[in-house]
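Every protein chain but one is kept in place in this view of the complex.
The block that comes next holds chain A.
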Amino acid sequence: MEHIVIIGNGISGVTAARHVRKLSDHRITVISGESDYFFSRTALMYVYMGHMKWDHLKPYEDWFWEKNRIELKKAWVEKIDFDNKKLQFSTGDSMDYDKLVIATGSVYNKFGWEGEDLKGVQGLVSKQDLIELEENTAYTKKAVIVGGGLIGVELAEMLRKREIEVTFLVREQAFWNNVLPLPEAKMISEHIRSHHVDLRHNTELDKILSDENGRVRAVRTSDGEEIECQLVGLCAGVRPNIDFLKNSQLETDRGILVNEFLETNISDVYSIGDCAQQREAIGSRKPVEAVWYTGRIMGETMARTLTGIRTAYQPGNWFNSAKFFDIEYQTYGWVWPEPKVNEQHFHWQHESGLKAITIAFDTETREFLGINTFGIRMRQEVIDLWLNKNRKIDHVLANLKLANFDPEFYDRHEDEIFRSFKNNLQEAE
């Protein structure tokens, strides 16, 4: 019986622990300094908005861990002695391991802005960040959010629900335009503004200004404008949480470098989740992916390797989802912000400005490459099949009904989408 130690009780680490337990009798310890029990990080916003309480974030009841003989240790790991297979905790005590899985997740980016360490300046990734946000926003009437990504728009929604005025600085010409095609990005920008967020495109943060108590009082933008605020949300992306591993034998780049089997350069040491960086990118995926389901798949894959069935990490077709205030977003396959060579985008938007679809396809082979949907739910199973079978755009449009996953009695738009596509083609020819 080996002692498998997992640093990090997020979705990756906990999934690995659960599946190791299913497959074996090894001793399992999960270490976290952040929280007593696994919780759903993606739902932090709902606690702040009063939709849920902290206990609702825990996917497993507290008795689950003992029943499944998964030992939990609340501590921060300060140093790892890889030669002697020993962890050093910040409290001074230590722990031996036979196999080690590092699943420490992400922290939010700071890019060396002047004033980024002032009081009232923070991101939103961890439980501690949420606690800090509660404390900070007790005094906040105006806030500035920096960086137009998924956490940024969530933070904007959270703050608006507490009647805090929000100015949202976004580098791109429309919201998340580095990921979304322009028509969709513009639609989302409109929607964000309709929720009374002062959204500023093509605007970056220059520096953060302090009051006499070391607390933020304003920011200055790249245009030189000064915006008064009591809170600055740093939402310009996240990076692997690996600072405690710097200057060790472990090979790192942005994240901990792993091969397709999630193995690091040190034997019996593995890394999964947001903090892992693939040495060889998988398909068109980024080498570091901070996505919920990839963490889960890595955790399952890891458990197989740890229990003797060495298994490569294969995340399958890219997909993801998000919600921008009231508009749900799903994506399957690859829809780039600008079509690549031999690619074309077909875009349809509903007159309400709340629903849209973009389908990417190959102009030569007419092969279906990917789809973005807004305000329309799609059935992953069906789209996955289309992607795997290299279906043509014509097949996809003719069968789009099969992929609809909206609740019963919702308005259907497939016919309109189909007509729109045919008209577009005729115009193009």
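Operating definition for what follows: a residue touches a chain if its C-beta (ideal position, glycine included) is under 8 Å from a C-beta of that chain, and two chains touch if they have at least 3 such contacts; residues count from 1.
Keep in mind that, in the parts below, contacts and distances are computed from a predicted model.
K.L.:
For the chain omitted from this view, which of "Cytochrome c oxidase subunit 1", "4Fe-4S binding protein", "Branched-chain amino acid ABC transporter permease" or "SRPBCC family protein" is its UniProt protein name?
P.N.:
The record names the chain that does not appear here as "4Fe-4S binding protein".
K.L.:
Give the residue, chosen from A:Ala16, A:Val30 or A:Leu57, that touches the chain omitted from the document.
P.N.:
Counting the whole complex, the residue in contact with the absent chain is A:Leu57.
K.L.:
Among A:His3, A:Arg377 or A:Lys392, which one is in touch with the chain left out?
P.N.:
Answer from the full complex: A:Arg377 touches the omitted chain.
K.L.:
Who touches the missing chain here, A:Ser24, A:Ser40 or A:Ser94?
P.N.:
A:Ser40
K.L.:
Against the chain that's been left off, what residues of chain A make contact? List them.
P.N.:
Those residues of chain A that touch the unshown chain are 11, 36, 40, 42-43, 46-59, 61, 74, 130-131, 134, 137-138, 161-163, 194-195, 292-294, 296-297, 300-301, 304, 309, 311, 314-317, 319, 321-323, 325-326, 328, 330, 377-381, 384, 388, 405-411.
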